[in-house]
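For reference, the structure is listed below as structure tokens.
Shown here: the complex without one of its protein chains, the others still in place.
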Amino acid sequence: MYGYANSKKDLQDRLRRIEGQVRGIQRMVEEDQYCIDILTQVNSVTAALKAVGMGLLDEHVRHCVTESIEQGNGEQKVEELLAAVARFTGR
Amino acid sequence: MYGYANSKKDLQDRLRRIEGQVRGIQRMVEEDQYCIDILTQVNSVTAALKAVGMGLLDEHVRHCVTESIEQGNGEQKVEELLAAVARFTGR
Amino acid sequence: MYGYANSKKDLQDRLRRIEGQVRGIQRMVEEDQYCIDILTQVNSVTAALKAVGMGLLDEHVRHCVTESIEQGNGEQKVEELLAAVARFTGR
Partner (left out) sequence: MYGYANSKKDLQDRLRRIEGQVRGIQRMVEEDQYCIDILTQVNSVTAALKAVGMGLLDEHVRHCVTESIEQGNGEQKVEELLAAVARFTGR
């Protein structure tokens, strides 16, 4: 059972909303809407994805990482977490 | 006609690929895949969206902004561009 | 004369403040202050630097880029600007 088990439904809802937003952007491009308006929508999806990522990271630390440290074998999970944070922050 | 007119097909292809990636993430959540693997996919979609945004900005500056400056009324387009860059960089 | 000519004093003031903040962080490390408090200060300096970068970009577009387009040779400046925005947004 994974970290996000408790928030699985919320996660799916957010992802479905993001999918709908991406389809909305395709429609905007199809209809030749204004570049800056499309860019605004792209930023909005990026922010929604960041929130999903932050949520996953949150549950991961609270559950997977904490449990593996409590069981005395946290080292690999900590390495993995730090690598994920580094990628997530764009470095 | 907007800045991205010449790259409309490429833009639609990228957006369809992004939509597919978002659906893939939903499937990963559905199948209880590992948080960090899902996070890696989220980062990959974020990077793809940033590339779309950068492409839109690129065409916008090369066409819309340049033309309005050439016609002597660039001021509003420049304001708008700078606001868009500020949002795009996350400030 | 460059784009930031009119805001040179403001720019210098901001940079001096940033230099002071960086020295403050060195002091925090020297005094073994708490990691998270130091990280908060690092974030604050990063935000101040982003604001400086955004200010430079702003003046650059309003002056250098606009003038070179008006004079009919904006192409190189536009290329350069887009490359700078791409680096600035971390892509």
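To keep things simple, chains are lettered A, B and C as they appear, and every chain counts its residues starting from 1.
Definition applied: contacts are C-beta pairs under 8 Å (C-beta built on N, C-alpha and C of every residue); 3 or more make two chains touch, one makes a residue touch a chain.
Bear in mind that the values here come from a model prediction, so they are computed numbers and not experimental data.
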**Message:** Touching residues of chain C against the unshown chain: what are they?
**Reply:** 1-5, 8, 11-12, 15-16, 18-19, 22-23, 25-26, 29-30, 32-36, 38-40, 42-43, 45-46, 49-50, 52-53, 56-57, 59-60, 64, 80-81, 84, 87-88
**Prompt:** When the complex is taken as a whole, what residues of chain A touch the one chain not shown?
**Reply:** 47, 50-51, 54, 57-58, 61-62, 66, 69-70, 72, 74, 78, 81-82, 85-86, 88-91
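Just so we're on the same page, only the chains that are shown with their structure count from here on.
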**Between chain C and chain B, distance of the C-alpha-averaged centres to the nearest whole Å** = 23
**Message:** Please tell me the distance, in whole Å, between the geometric centres of chain A and chain B computed from their C-alpha atoms.
**Reply:** 17
**Junction residues of chain B - those touching two or more other chains** = 50, 57, 81, 88
